[in-house]
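A protein chain is absent from this complex, but the other protein chains hold their places.
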Amino acid sequence: MEMFLDYLWVFLIGGLVCMIGQILIITTNITSARILVTFVIVGVFLEAIGVFDYISAFAGAGINVPIIGFGASLAKGTIGAVKSQGLLGIFTGGLTATAGGIAAAIIFAFIFALIFRSHTKK
Amino acid sequence: MKYDTVKFKKQPKIIGSYSIVGPKEGQGNFREYFDYIMKNDFFGEKTFEKAERKMIETAITGAIQKAKLKVSDINILVAGDLLNQIISSSYAARAFDFPYLGVYGACSTMAESIAVASTLVDGGYFENIVCCTASHFSTAERQYRFPLELGNQRPPASQWTVTGAGSCVISQKGAGPRVTMATFGKVVDWGIVDVNNMGAAMAPAAMDTLLAHFENTKTTPDDYDLIVTGDLGKLGSEILIDLMEDKGIKLGLNYSDCGQMFFRRNQNTLCGGSGCGCCATVFNSYIMKKLQDGQYKRVLFLPTGALLSTTASQQGESVPGVCHAIVVEAYEM
Partner (left out) sequence: MKKNEERIKAYNKYVSAKVPKTKPWPTLFNSFWVGGVICLIGQGINDLILFLVPNISEQSAWAYTLIALIFIAAFLTGIGVYDKIGKFAGGGSIVPITGFSNSITSPSIEFKSEGIIYGICVKMFTIAGPVIVFGVISSALVGLIYYIIYLFI
């Protein structure tokens, strides 16, 4: 039962975040690049004011899978690195924390670009 | 009075026309009129750009054949398309052994090339000129919008670039519908910035050309069996009707728009078809057929073009439109 509730929260929060994105698309006609940028900045902000971890505690993937989570780990990495390395952390922290995701995106994009070619939309 | 309308004394004939479309277009409303429907959008080529080029080559060859001419009879090719530096037309022209005039009027290119060709033929300088334009959904999409595989939604005012090429042969002699008049249009910009709303950006240009045409030729909408715009789409053609009504001219049931008619309702194209290929294929198949059958006696064909580029719109420029009109009349013995 507890697990079911956990998953329900994931679904509800994740869906809500995505729906906010859709509301932005409908009302302002913004492109997907702008949507992603907006949500990354929101993630950085949520982490910076220390709210992200509270949401993450009960929303799990619902807040970590949306690109907000990516922004939050950028900020978390930077803050952590600033704590341990000082000024250098501002430069090294963010990308170190998100290196896995960015590298994965680059590697898989490259591989699949070699394999596949684009399909015409119907 | 300033005259932007040309009346052709010798009335050049359209003696052959050919249209080729992609598979999705082949399921649209005009499917039985097209000469050739491709099995897939690659047309046996490696890239979409090469496919578009091959479509142009096929259309030109087809139109010359249908005109019962030989390639050596052609004096000049007048062609254009949507890609940067109109590469599809220019590269297709490499395959032919006649001079080439590249024209660019975005989606109005079909009328522009026919008007230019008719002027040259009417002047007695050339005997046979072949006109051609094409557009391809996938090449236009990557140049003007987003990669095909990007998972985004199309805004409701957007239109679907038609994959297709149309070509026709304009000649001094022979039998076929006659080009009797042409009105060259001004570039008109009423400040629409939304690049997804081409219809609204181009409608003022259509109005401008239409008003000039009616004034110069002393005709009214009732003098034509069909007044047809190119790719204003559902929204743009409604706007044009409103704009004309404001000027005191009522466009009735004889007005329609190629883009609006092109696809069926269930084909998910939102505001309809667009692109050079949209009006080019409809003109060179459906409209030509009806003119040859005598169902239409006099057609006013005025496709509009949105002269935008991604660079200009990213710099905040609005979308200018242009519209050229030609009058085509059925052949009389």
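A few points about this structure:
Labels for the chains are A and B, by order of writing; each one numbers its residues from 1.
We adopt the following convention: a contact is a pair of C-beta atoms (placed from the backbone, for glycine too) under 8 Å apart; a residue touches a chain by one contact, two chains touch by 3 or more.
This is a predicted model, so every value here is computed, not measured.
If you put the missing chain back, the residues of chain A touching it would be 6-7, 10-26, 32-37, 39-41, 44-45, 47-48, 60-62, 64-71, 74-75, 77-79, 81-83, 86-87, 89-91, 93-95, 98, 100-102, 104-106, 108-119, 121. Along chain B, the points of touch with the absent chain fall at residues 46-49, 142, 146-157, 190-192, 197, 200, 204, 235, 238-239, 242, 270-271, 318.
The rule is simple: only the chains that are shown with their structure count from here on.
Chain centres here are Cα means. That of chain A falls 45 Å from that of chain B.
On the side of chain B, the complex with chain A involves touching residues 22, 24, 40-41, 48, 137-138, 141, 146-153, 155, 163, 194, 196.
Chain A contributes residues 25, 29, 31-32, 118-122 to its touches with chain B in the complex.
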